[in-house]
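Of the protein chains in this complex, all but one are displayed in their positions.
Chains: A and B, in written order; residue numbering restarts at 1 for each.
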Amino acid sequence: MDRIPILKLGGVLIVTIQVDMHDRLALALEEDLTAKIAATGARGVLIEISALEIVDSFIGRMLDNIAAISRVLDAETVVVGMRPAVAITLVELGLELTGIKTALNVERGMAMIRDRLAEDDGLGSARARYED
Amino acid sequence: MPVTKTEVLPIRSSDDVVRVRQAVRSCAVGIGLGLVDQTKIITAASELARNTLDYGGGGEVRIDVLQEGARKGVRLSFEDHGPGIADIAKALTDHYTTGGGLGLGLGGAKRLSNEFHIESTPGVGTRVTIARWK
Partner (left out) sequence: MAVDGTAALTQTVAAEEANILAAWFSLLKAGGALHTGRIREAELDTQARTVLEQLRDSLAAAGTDVRADAYAPLRDTLAEVSRSRAIQGFTPTDTANFVFSLKEPIYDALNRTGGKDPAAVAKGTWAASHLLDALGMHTMEVFLASREEVIGRQGQEIAELSTPVVRLWDGILALPLIGTLDSARTGVVMENLLQAIVDEEAEIAIIDITGVPTVDTLVAQHLLKAIAAARLMGADCIISGIRPQIAQTMVHLGVELNVVSKATLADAFALALKRTGRTVVRKQPSISSTAS
């Protein structure tokens, strides 16, 4: 069975979803991402969905899960490139995915991850200074 | 309501759910639905197909292409012989959570469609019919 490839760019894992996923593929992606975050110590996950024409509750839940799992593993997830028709449909469906950060495209998504990590790191080093 | 084309597809596996989406897309494009309307009905179909599979123990969907005068539409009828839904009103008002649960796709599917009908008898089965018009 084909699995969705995960690319690594610096400390960020990038996934591009381009196929109409069946359930096994979605679950495999969740597993693979979780394993890779842990293995690489990645601090960011970028999920690119500009090719997805349909996002139903199953995929929505998968995205929610990935965001929650990454957070536990200290990584920030951003979903980018959602199509307008998909956004409208998700809202109508009642799935607002409030647990997930979103951005318009890969550029913005990466900037968001960088900013967020800089914030976190800044906080961490401030605490270290205080404890000195 | 004159039916110009009918297709019946089994829903017995998650691959079938993908096939249902593809068949519905094909009909939606065929009757000239706009992009947003296409997305709405395919997503609603995906939700209901999943319900049929996960809660209904599998079943089938009947896809009718309709034509009434100059108006074209697509009607989908999902049927299973599963446990049925005891409290339909409650199932329709349930909100979405990430935990999942019975009938969560129903309210959404209703909002995404022009027409929505549900019949269900506990112990016998469920039939959900939705339609979208151009």
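Assume a contact is a pair of C-beta atoms (placed from the backbone, for glycine too) under 8 Å apart; a residue touches a chain by one contact, two chains touch by 3 or more.
As the structure is a prediction and not an experimental result, all values here were calculated from the model.
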Listed residues A:33, A:75, A:90 or A:110, member touching the removed chain: A:90
Chain not shown, touching residues in subunit A: 80, 82, 84, 86-88, 90-92, 96-97, 102-105, 108-109
For subunit B, residues in touch with the removed chain: 36, 69-70
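One rule holds in what follows: only the chains that are shown with their structure count from here on.
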Contacting residues of subunit B [partner subunit A, same complex]: 14-15, 17-18, 21-22, 25, 35-36, 38-40, 42-43, 46-47, 50, 95-96, 98, 100, 104-105, 107-108, 111-112
Sites on subunit A touched by subunit B in the complex: 20, 22-24, 53-58, 61, 64-65, 83-86, 88-89, 92-95, 99
